[in-house]
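Structure first, then comments.
Omission of a single protein chain aside, the complex is shown with its protein chains in their original locations.
Going by the order they are written in, the chains are A and B; count residues from 1 in each one.
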Amino acid sequence: MSETILEVKNLRTYFTRKDGVVKAVDGISYTLGRGETLAIVGESGSGKSVSVTSIMGLIRTGRHARVQGEAVFKGRDLFRLSNRELFNIRGNEISMVFQDPMSSLNPTMKIGEQIIEPLLWHKKASRAEAKKLGIKLLEEVGIPSPETRFNNYPFEFSGGMRQRVMIAMAIIANPDLLIADEPTTALDVTVQAQILSLIQEMQKKKNTSIILITHDLAVASSFCSRVIVMYAGRVMEEGHMADFIRDPVHPYAQGLLNSTPVLGDARERLEAIAGQPPNLKKVPEGCPFAPRCKKCMAICRREAPPGTLIGPGHKAYCWLCVDDMQQGREVAENA
Amino acid sequence: MAKQKTADGHMKSRSHTMTILAQYFSNKAAAFCAGVIVVLVLMAIFVPVFSPYSYEDVDYTALYATPNAQHWLGCDAAGRDMLMLLCYSLRNALIVGIGACAVQFVIGLLLGGISGYCGGRIDNLLSRVIDIMYGFPTFLFNLILVLLLGRSLFTIFFAIGLTSWAPMARLVRSQVITVKQSDYVEAGHALGASNTRILLHYILPNCLGPIVICLSQGIPAAMFAESGMSLIGLGILPPMPSWGGLITTGQQFILSYPHMILFPALSFAITILAFSYVGDGLRDAFDPRQIG
Partner (left out) sequence: MFKYFLKRLGYMFLAVLVISAITFGLLQLAPGNYLETQRLLEKTMTDATVSEQMKEAWEKFYDLDKPAIYRYGKFLVNAVQGKFGPSYKYPTQNIEDIIARTLPISARLALMAIAVALVVGIPLGIIAAIRQNRILDRIVMFVSMLGSSIPAYVLAVLLSWALGVALHLLPVIGWGAPVNYVLPVVALALGPIGTVTKYTRSTLVETLNQEYIKVARAKGGSFFQVTFKHALRNSLIPLITVVGPMAASLTVGTVFVENMFAIPGLGQYYASAAINRDYPMVMATTVIFALLVMGMNLLVDFIHAFLDPRVKKSLTQKGG
């Protein structure tokens, strides 16, 4: 097992709105090792983006937002650090790539300037050195004529190019952890594949740990070795990608896999998951997925299920598993 | 559309107008000032009806009187009741403000709408006209127009409206252009709607927001303009009271009878302030990002 660089313990992020408290993230925990690639998968509103923005400290806490729990990065709890220490970590040891390349770059600043900012702000290089590094990086991410492009403005780039620029910006300071929040959602399918392979390439070269957030299982499975499925702010299932794809246990996860079209699929109809995601202000008692679950039982509506280990590194939060395990034990006991 | 639960738990959709109104009233300052304006309008209409004095009544025993039991806000140099003077000034100011905005609205809507909708050469020509109006020395023109047309309330607000429609026209034009290119208008064309129908049912309703905001900012601007003219001596014809006129006369007595300038200045400021907050509140209420 490689060394753990990030350990999230019982992360909760609550927002206070006029008509109630939105429990965007309601108790998730996971660990991430050095060089590991983790995918966080879920629908819109599942809390996946909020969970990583909370970890980065980008949520404005105060009267309207509370972040609780622990996020231990390289031995230090990020939630206990001062602002100054956080500034040092962001962009430097932990970087983020955001979803919308169109709006993520400052339109009135040259992209070269924006790319080298992490180096300048963290005093890792002089301006001249940073510029050289920036140009070299532009080339590595696949931008032609990097010297001229360095002085261009964001509106002179296409969406896919801008996302490459974002990636360059995120890795220029050699972070230990790169968080990519839906990096391909706003891009064409062909460009998607290019961006994903670019991220994978960077990961292999520098052994960066990666958290990839997406609602698309196909994207998740493209290079991540582990996966967490989130729903209504909680983890439903987590495990190694291969195990998960082959044998998902949680009904929600199964639903996700079933609703993903696959070439050569013999089925005529895609199975959609019936119902709507829950109103996060009024999360029902028990398992949040219960209202939409085909295999829902009485206990599912009363109590939230605990995590059950169903295989090496494979955990599911479902009463069915508990049931099975119990039945298995009963069978074994009675045998 | 925002949804809300009715008593029996069913989901009911709110109309767009209701959403905007709700958004507006959630802003406490704006809601308060809307109330202030209602009070002011009511005052302008009803206080003269109930008061024992008219603004013309001259009380020789009360020249320059400071506030007392008989004259709640005192009197001016000619013994006229200050409260009455202020109410009539308010009334005149409101008439000027609303009248000028009506003129602005009509001219701006026509020119801006035609310019935006037709595009091409007509748009170019009308845009040039609008640009010229922007550079117009409006104040001077107000004076000249009033000289020409005489000094009634009508001519004053007509002149002000005639010289200040440029922002409204530009606004309407840019709104029409934006809406004209939107998908739902294209869909309307595809469904076979005639041009008139498109204009009336698709484009105009969606331009209303900024237009309302422009109007609410235009009223205080027109009041300002009129008071400026009064200062020069070409505003509302005395003995009809106006804030500008009261302030000019009061200026001379600022050391001896400050109430003569203080009260008009205050009432002027309060009215303009109320309209400003309402204008800002409207702007926030129509802002789609803040809704929901």
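Following the convention adopted for this analysis, a residue touches a chain if its C-beta (ideal position, glycine included) is under 8 Å from a C-beta of that chain, and two chains touch if they have at least 3 such contacts.
Every value quoted in this text rests on a predicted model; they were computed, and no experiment measured them.
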### Task
Pick out which of A:44, A:108 or A:190 touches the chain that's been left out of the picture.
A:108
## Note on the structure
Checked against the full complex, the residue among A:89, A:135 or A:167 that touches the missing chain is A:89
#### Entry: Chain not shown, touching residues in chain A
56, 58, 83-84, 87-92, 95-96, 98, 100, 103-109, 117-118, 121-122, 153, 155-156, 166, 169
### Task
State which residues belonging to chain B touch the missing partner chain.
29, 128, 131-132, 134-141, 143-145, 147-148, 220, 224, 227-228, 231-234, 247, 251, 254-255, 258, 261, 265, 268-269, 272-273, 276-277
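Everything that follows uses one rule, which is that only the chains that are shown with their structure count from here on.
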### Query
Using the average of all C-alpha atoms in each chain as its centre, how far is it in Å between chain A and chain B?
52
